[in-house]
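Excluded from the complex is one protein chain; the other protein chains are retained at their positions.
And then chain A:
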Amino acid sequence: MMRTLLTVLLVLLLGSVARAERLIVSVSNHRVTVTPNYSGEELVLFGSVERDATTPADRIAYDLVVTVMGPRADMVTRRKERAFGIWINTDYRQFLQVPTYLALFANRPFEAITSPEIARRQQIGLNNVLLTQRVSGDFADVVPNDAFRSAFIRLRTQRGLYREDPSAVTFLTPTLFRTGIPLPAEVPIGTYEVEIKLFANGALITKTETAFEIVKVGFEQFVATTARQNGFVYGLATVAMALMTGWMASIVFRKD
């Protein structure tokens, strides 16, 4: 009897030591709709760090890293070189199933939060996120300063689709936090995964996940889907529209 009680107590204690803190998060909108006059939006992620009795009393300073990943796609990065006096595409690298949108936010610089070793393992920072390339038949991520990889990240960043901001997460109280997730006008459609990692004294304590969805609605969505799924019908409709416009113009502006 005594032994059983002790075991239960031990399990409880161990269990709660393993997850002394709990993260509770939510995004302001789980379903973002892209309407014809959509020109970008900002979502807000907020949450709190729940402490319990087993949390070490001296652990008061937390660090947070938020990773937002959009739907994945294959992409090709091409490099122009000068040939015959003009600039043409020559070499290229294929990136396999990389996120179309990628944002990394933290409350202070990544290198201050954790060691380079953990940052690499937990994919913290744009330099550490895994971007698989196909290099002549092999699949691998290359060194962060690879010309194609850094060009890829730079171009995505210019379009507002990749970003890292080590000051975007703000702690309102020592345990209550929030961060904005900016979505540019040309945001990819699909499911977005949000991963929130909690650090204290350079060690990963716990993590949690949430998600939101970006959908095109109304006429927009209808046009885009029809064009992709029923190309022939879409073409016929466009042709009919062109003929109608031309015919109407010739009637409206008839001179006799």
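As a working rule, contacts are C-beta pairs under 8 Å (C-beta built on N, C-alpha and C of every residue); 3 or more make two chains touch, one makes a residue touch a chain; residues count from 1.
Everything that follows uses one rule, which is that contacts and distances are computed from a predicted model.
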| item | value |
| --- | --- |
| Undisplayed chain, where the name is taken from the UniProt record, one of "ATP synthase subunit a", "Cell division ATP-binding protein FtsE", "LacI family transcriptional regulator" or "Probable membrane transporter protein" | "Probable membrane transporter protein" |
| Residue, one of A:112, A:185 or A:215, that touches the chain absent here | A:185 |
| Of A:20, A:151 or A:204, the one touching the omitted chain in the full complex | A:151 |
| Among A:46, A:171 or A:234, the residue in touch with the chain that has been omitted | A:234 |
| Where the unshown chain meets chain A, residue by residue | 34-39, 71-82, 85-89, 92, 94, 97, 100, 148, 151-152, 154-156, 185-186, 188, 190, 216, 220-221, 223-224, 227-228, 231-232, 234-239, 241-243, 245-247, 249-250, 253 |
